[in-house]
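So, chain A:
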Amino acid sequence: MSTSTLELLPEEGLEPGFAAQVASYPGGEKIRRCIQCGTCSGSCQMSADMDYTPRRILAMVRAGMKKEVLSSQAIWYCAACYYCTARCPMGIKLTEVMFALKSLALKEGYVSLKQHSPAFYKSFYEVVERYGRMHEASLIIGLALKTNPLDFVGLAPFGLNMFRKGKIEILPHGVKNRQEIKALVQQVQRLEVR
Partner candidate 1 sequence: MRYAYFPGCSNHASSKDYEQSTQAVARVLGVELAELPDWNCCGTTGVTSVSPLLSAVLSARNLAIAEAQGWEEVVVTCNSCFGMLRRAGDYHRQDPAMREKIDAALAGVGKKWQGQTRVRHLLDILVNDVGLETIAGKVKRPLRLKIAPYYGCLLGRPRNEFEDSEYPESMDQLLSAVGAEVVPYDHKAKCCGGALMTTKEEVALRLCYEIIGEAQDRGAQVIAVTCPMCQLNLDGYQNKINARFGTNFKMPVLYFTQLVGLALGLRERQLAIGKGFVPVKQVINF
Partner candidate 2 sequence: MTNGFEPKIVGILCNWCSYAGADLAGISRLKYPANIRIIRVMCSGRVEPSFVLKAFQKGADGVLVSGCHPGDCHYMEGNYKMARRNVFIEELLASFGIEKGRYRQTWISASEGEIFAQVVREMVEEVRKLGPFPGLGARLKELAAAEGGK
């Protein structure tokens, strides 16, 4: 955990436009209003596990510490429980900001898909992109192929149990109109270019 901060923050390493970039994401518009009260961190059940608390992430975004934020582990600990958003006294939608940061980290290559968390979300995205719906078996396979397949050997008994309980489908039951889902994904990719 890196919480020591007394070393000089090199100004030339900062990206002053970072805050504006995050603010342009859905739900990011109010980040400049943050009064650093820490309600988000105090409400977050994952704070203790993060390398930077949610409040600090926001301070770093405003300071332009793009590299540090987008390579931080903290953003991958957000479970999207929305406590911070519900309680923020300034109306900042921090959960949405976390989504934006994860998305940026993936898009701009600040994280490796060898890492478990980014790989999971990316695989999830790909399954939905392909079938229009979730298919757990495809998700696990996609995830395993991205990271280390051996990591998933341990999952086998659980998966088998799920299967026995009728909780895993072998074949995906996707959307019929898969072309439409593909088209939507493409539309969104076009609209997201900023």
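On the choice of candidates, all candidates are chains of the complex that A comes from, given by their letters.
Heads up, the rule we're going with is that a contact is a pair of C-beta atoms (placed from the backbone, for glycine too) under 8 Å apart; a residue touches a chain by one contact, two chains touch by 3 or more; residues count from 1.
Because the structure is a prediction, the values reported are computed rather than measured.
Asker: Which touches chain A in this complex, 1 or 2?
Answerer: 1
Asker: Contact residues on chain A for candidate 1 in the complex?
Answerer: 25-27, 29, 45-46, 49, 76-77, 79-83, 85-87, 93, 95-96, 99-100, 102-103, 106, 116-117, 120-122, 124-125, 128, 132-136, 143, 158, 161-162, 165-169, 173, 175-177, 180-181, 183-188, 191-192
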